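First the structure, in the form of C-alpha coordinates, and then the observations on it.
The complex is shown incomplete by one protein chain, all other protein chains being positioned as in the whole.
And then chain A:
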(Lines give C-alpha, C1' and ligand atoms only; values in the text may rest on other atoms or scores of the structure.)
Protein backbone atom coordinates (compact mmCIF):
# COMPACT_ATOMS: atom_id res chain seq x y z
CA UNK A 1 0.00 0.00 0.00
CA UNK A 2 1.40 3.36 -1.06
CA UNK A 3 0.30 6.05 1.41
CA UNK A 4 0.60 9.86 1.33
CA UNK A 5 0.39 11.64 4.68
CA UNK A 6 -0.47 15.37 4.68
CA UNK A 7 -0.01 16.39 8.30
CA UNK A 8 1.67 19.43 9.84
CA UNK A 9 2.06 17.92 13.30
CA UNK A 10 5.39 16.06 13.21
CA UNK A 11 4.60 13.80 16.18
CA UNK A 12 1.35 12.58 14.67
CA UNK A 13 3.00 12.17 11.27
CA UNK A 14 5.86 10.08 12.63
CA UNK A 15 3.43 8.03 14.73
CA UNK A 16 1.45 7.15 11.60
CA UNK A 17 4.56 6.69 9.50
CA UNK A 18 6.18 4.34 12.00
CA UNK A 19 3.04 2.23 12.25
CA UNK A 20 2.66 1.96 8.49
CA UNK A 21 6.31 1.13 7.88
CA UNK A 22 6.05 -1.63 10.51
CA UNK A 23 3.16 -3.04 8.48
CA UNK A 24 5.41 -2.97 5.41
CA UNK A 25 3.61 -0.11 3.66
CA UNK A 26 5.43 2.64 1.78
CA UNK A 27 4.85 6.17 3.05
CA UNK A 28 5.47 9.72 1.87
CA UNK A 29 4.91 12.64 4.22
CA UNK A 30 4.38 16.32 3.43
CA UNK A 31 3.57 19.01 5.98
CA UNK A 32 1.45 21.51 4.05
CA UNK A 33 -1.76 21.50 2.05
CA UNK A 34 -0.13 23.01 -1.04
CA UNK A 35 2.63 20.40 -1.10
CA UNK A 36 0.02 17.76 -0.47
CA UNK A 37 -2.01 18.85 -3.48
CA UNK A 38 1.05 18.95 -5.75
CA UNK A 39 2.34 15.53 -4.66
CA UNK A 40 -1.12 13.98 -4.77
CA UNK A 41 -1.72 15.13 -8.31
CA UNK A 42 1.75 14.22 -9.64
CA UNK A 43 2.26 10.73 -8.16
CA UNK A 44 0.06 7.65 -7.77
CA UNK A 45 -1.02 6.70 -4.27
CA UNK A 46 -3.35 4.01 -3.00
CA UNK A 47 -4.69 6.24 -0.25
CA UNK A 48 -4.12 9.73 1.18
CA UNK A 49 -4.30 10.71 4.85
CA UNK A 50 -5.22 14.39 4.97
CA UNK A 51 -5.19 16.44 8.16
CA UNK A 52 -8.07 18.87 8.43
CA UNK A 53 -6.37 21.69 10.32
CA UNK A 54 -3.35 22.68 8.27
CA UNK A 55 -1.50 25.98 8.38
CA UNK A 56 -2.71 28.44 5.72
CA UNK A 57 -5.43 26.16 4.37
CA UNK A 58 -8.33 24.04 5.54
CA UNK A 59 -7.67 20.43 4.53
CA UNK A 60 -11.30 20.36 3.47
CA UNK A 61 -10.65 22.91 0.71
CA UNK A 62 -7.55 21.03 -0.42
CA UNK A 63 -9.63 17.88 -0.79
CA UNK A 64 -12.23 19.81 -2.78
CA UNK A 65 -9.49 21.06 -5.13
CA UNK A 66 -8.12 17.53 -5.59
CA UNK A 67 -11.57 16.16 -6.37
CA UNK A 68 -12.24 19.02 -8.76
CA UNK A 69 -9.08 18.15 -10.65
CA UNK A 70 -10.20 14.52 -11.00
CA UNK A 71 -7.85 12.99 -8.46
CA UNK A 72 -9.91 9.99 -7.31
CA UNK A 73 -7.43 8.49 -4.84
CA UNK A 74 -9.29 7.47 -1.65
CA UNK A 75 -8.83 10.08 1.08
CA UNK A 76 -9.25 9.76 4.82
CA UNK A 77 -9.42 13.01 6.77
CA UNK A 78 -8.00 13.42 10.25
CA UNK A 79 -9.42 15.99 12.57
CA UNK A 80 -9.68 17.11 16.13
CA UNK A 81 -13.25 18.15 15.39
CA UNK A 82 -15.36 15.15 16.20
CA UNK A 83 -18.74 16.45 15.36
CA UNK A 84 -21.31 14.99 13.01
CA UNK A 85 -21.65 18.23 11.10
CA UNK A 86 -17.87 18.39 10.54
CA UNK A 87 -17.90 14.77 9.51
CA UNK A 88 -20.65 15.38 6.99
CA UNK A 89 -18.77 18.42 5.67
CA UNK A 90 -15.66 16.28 5.21
CA UNK A 91 -17.53 13.61 3.32
CA UNK A 92 -19.33 16.23 1.24
CA UNK A 93 -16.00 17.76 0.26
CA UNK A 94 -15.06 14.44 -1.31
CA UNK A 95 -13.24 12.60 1.47
CA UNK A 96 -14.01 8.88 1.70
CA UNK A 97 -13.65 8.55 5.45
CA UNK A 98 -13.15 10.69 8.49
CA UNK A 99 -11.25 9.90 11.68
CA UNK A 100 -11.18 11.90 14.87
CA UNK A 101 -7.99 12.54 16.82
CA UNK A 102 -6.77 11.02 19.05
CA UNK A 103 -7.16 7.69 17.30
CA UNK A 104 -5.79 4.24 17.74
CA UNK A 105 -3.32 3.25 15.05
CA UNK A 106 -5.18 -0.01 14.44
CA UNK A 107 -8.33 2.02 13.81
CA UNK A 108 -6.58 4.14 11.19
CA UNK A 109 -4.94 1.13 9.60
CA UNK A 110 -8.20 -0.81 9.42
CA UNK A 111 -9.82 2.13 7.71
CA UNK A 112 -6.95 2.55 5.25
CA UNK A 113 -7.23 -1.13 4.37
CA UNK A 114 -10.96 -0.82 3.90
CA UNK A 115 -10.50 2.16 1.59
CA UNK A 116 -7.85 0.54 -0.58
CA UNK A 117 -9.73 -2.66 -1.14
CA UNK A 118 -12.97 -0.94 -1.86
CA UNK A 119 -12.57 -1.27 -5.62
CA UNK A 120 -12.37 -5.08 -6.01
CA UNK A 121 -15.46 -5.68 -3.84
CA UNK A 122 -18.08 -3.88 -5.83
CA UNK A 123 -21.75 -3.63 -5.07
CA UNK A 124 -22.30 -6.02 -7.95
CA UNK A 125 -20.66 -8.87 -6.04
CA UNK A 126 -23.86 -10.61 -5.16
CA UNK A 127 -22.43 -13.47 -3.21
CA UNK A 128 -19.72 -13.40 -0.56
CA UNK A 129 -18.22 -16.64 0.62
CA UNK A 130 -15.55 -17.82 3.03
CA UNK A 131 -14.83 -21.29 4.34
CA UNK A 132 -18.27 -22.69 3.61
CA UNK A 133 -20.03 -19.54 4.81
CA UNK A 134 -22.08 -17.95 2.02
CA UNK A 135 -23.84 -14.61 2.15
CA UNK A 136 -26.34 -13.97 -0.65
CA UNK A 137 -26.64 -10.21 -0.82
CA UNK A 138 -29.85 -9.99 -2.83
CA UNK A 139 -31.90 -12.38 -0.75
CA UNK A 140 -29.95 -11.73 2.48
CA UNK A 141 -29.76 -15.50 2.85
CA UNK A 142 -26.85 -16.88 4.91
CA UNK A 143 -25.74 -20.51 4.81
CA UNK A 144 -22.78 -22.38 6.23
CA UNK A 145 -21.95 -25.79 4.83
CA UNK A 146 -25.38 -25.72 3.24
CA UNK A 147 -27.18 -25.10 6.55
CA UNK A 148 -29.42 -22.02 6.59
CA UNK A 149 -28.53 -19.57 9.37
CA UNK A 150 -31.28 -17.24 10.57
CA UNK A 151 -29.92 -13.78 11.40
CA UNK A 152 -31.68 -10.61 12.46
CA UNK A 153 -31.05 -7.34 10.62
CA UNK A 154 -28.14 -6.10 12.70
CA UNK A 155 -26.44 -9.50 12.74
CA UNK A 156 -26.77 -9.75 8.99
CA UNK A 157 -25.35 -6.24 8.49
CA UNK A 158 -22.37 -7.01 10.72
CA UNK A 159 -21.65 -10.26 8.91
CA UNK A 160 -21.97 -8.67 5.48
CA UNK A 161 -19.59 -5.91 6.47
CA UNK A 162 -17.02 -8.38 7.83
CA UNK A 163 -17.32 -10.58 4.74
CA UNK A 164 -16.54 -7.65 2.45
CA UNK A 165 -13.04 -7.50 3.89
CA UNK A 166 -11.98 -10.99 4.85
CA UNK A 167 -8.72 -11.18 6.79
CA UNK A 168 -8.89 -7.49 7.66
CA UNK A 169 -9.53 -5.82 10.96
CA UNK A 170 -12.96 -4.24 11.32
CA UNK A 171 -13.08 -1.98 14.36
CA UNK A 172 -15.91 -1.44 16.80
CA UNK A 173 -16.18 2.18 15.70
CA UNK A 174 -16.39 1.16 12.03
CA UNK A 175 -19.27 -1.17 12.88
CA UNK A 176 -21.05 1.52 14.89
CA UNK A 177 -20.78 3.86 11.91
CA UNK A 178 -21.66 1.40 9.15
CA UNK A 179 -24.25 -0.79 10.86
CA UNK A 180 -25.88 1.62 13.30
CA UNK A 181 -25.03 4.92 11.69
CA UNK A 182 -23.82 6.26 15.04
CA UNK A 183 -21.29 9.04 15.18
CA UNK A 184 -20.98 8.68 18.93
CA UNK A 185 -19.66 5.88 21.06
CA UNK A 186 -22.20 4.26 23.35
CA UNK A 187 -20.78 3.27 26.69
CA UNK A 188 -22.22 -0.21 26.61
CA UNK A 189 -21.13 -3.27 24.77
CA UNK A 190 -23.67 -2.84 21.98
CA UNK A 191 -21.31 -4.12 19.28
CA UNK A 192 -19.87 -6.91 21.42
CA UNK A 193 -23.34 -8.16 22.30
CA UNK A 194 -24.42 -8.38 18.68
CA UNK A 195 -21.18 -9.92 17.47
CA UNK A 196 -21.40 -12.45 20.25
CA UNK A 197 -24.95 -13.40 19.14
CA UNK A 198 -23.76 -13.57 15.54
CA UNK A 199 -20.97 -15.90 16.57
CA UNK A 200 -23.36 -18.13 18.43
CA UNK A 201 -25.22 -18.65 15.18
CA UNK A 202 -22.39 -18.62 12.61
CA UNK A 203 -19.50 -20.24 14.49
CA UNK A 204 -20.72 -22.12 17.55
CA UNK A 205 -22.44 -25.04 15.76
CA UNK A 206 -19.37 -25.55 13.56
CA UNK A 207 -15.82 -26.67 14.21
CA UNK A 208 -13.94 -23.77 12.80
CA UNK A 209 -14.25 -20.27 14.27
CA UNK A 210 -14.38 -17.72 11.43
CA UNK A 211 -15.01 -14.50 13.40
CA UNK A 212 -12.04 -13.63 15.57
CA UNK A 213 -11.75 -10.93 18.22
CA UNK A 214 -8.80 -8.57 18.18
CA UNK A 215 -8.79 -7.49 21.80
CA UNK A 216 -9.54 -3.84 22.37
CA UNK A 217 -9.79 -3.19 18.62
CA UNK A 218 -12.41 -5.14 16.76
CA UNK A 219 -12.98 -8.25 14.68
CA UNK A 220 -11.53 -10.14 11.75
CA UNK A 221 -13.30 -12.74 9.69
CA UNK A 222 -10.91 -15.25 8.18
CA UNK A 223 -10.53 -18.92 7.45
CA UNK A 224 -7.13 -19.50 9.02
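Keep this in mind: a contact is a pair of C-beta atoms (placed from the backbone, for glycine too) under 8 Å apart; a residue touches a chain by one contact, two chains touch by 3 or more; residues count from 1.
Operating definition for what follows: contacts and distances are computed from a predicted model.
> Identify the UniProt protein name of the omitted chain, choosing among "Zn-ribbon domain-containing OB-fold protein", "Phosphate ABC transporter ATP-binding protein (PhoT family)", "histidine kinase" or "Cytochrome B oxidoreductase".
When "Zn-ribbon domain-containing OB-fold protein", "Phosphate ABC transporter ATP-binding protein (PhoT family)", "histidine kinase" or "Cytochrome B oxidoreductase" are compared with UniProt, the left-out chain turns out to be "histidine kinase".
> Can you work out which residue in A:69, A:125, A:189 or A:223 touches the chain that's missing from view?
Selected residue, touching the omitted chain: A:189.
> For the full complex, which residue in A:24, A:55 or A:102 touches the chain that was left out?
From the options A:24, A:55 or A:102, the contact with the absent chain belongs to A:102.
> May I ask which residue of A:67, A:178 or A:197 touches the chain that does not appear here?
From the options A:67, A:178 or A:197, the contact with the absent chain belongs to A:197.
> Take the complete complex as the reference. Which residues in chain A touch the chain that isn't displayed?
82-85, 88, 100, 102, 152-154, 180-190, 193-194, 197, 215-216
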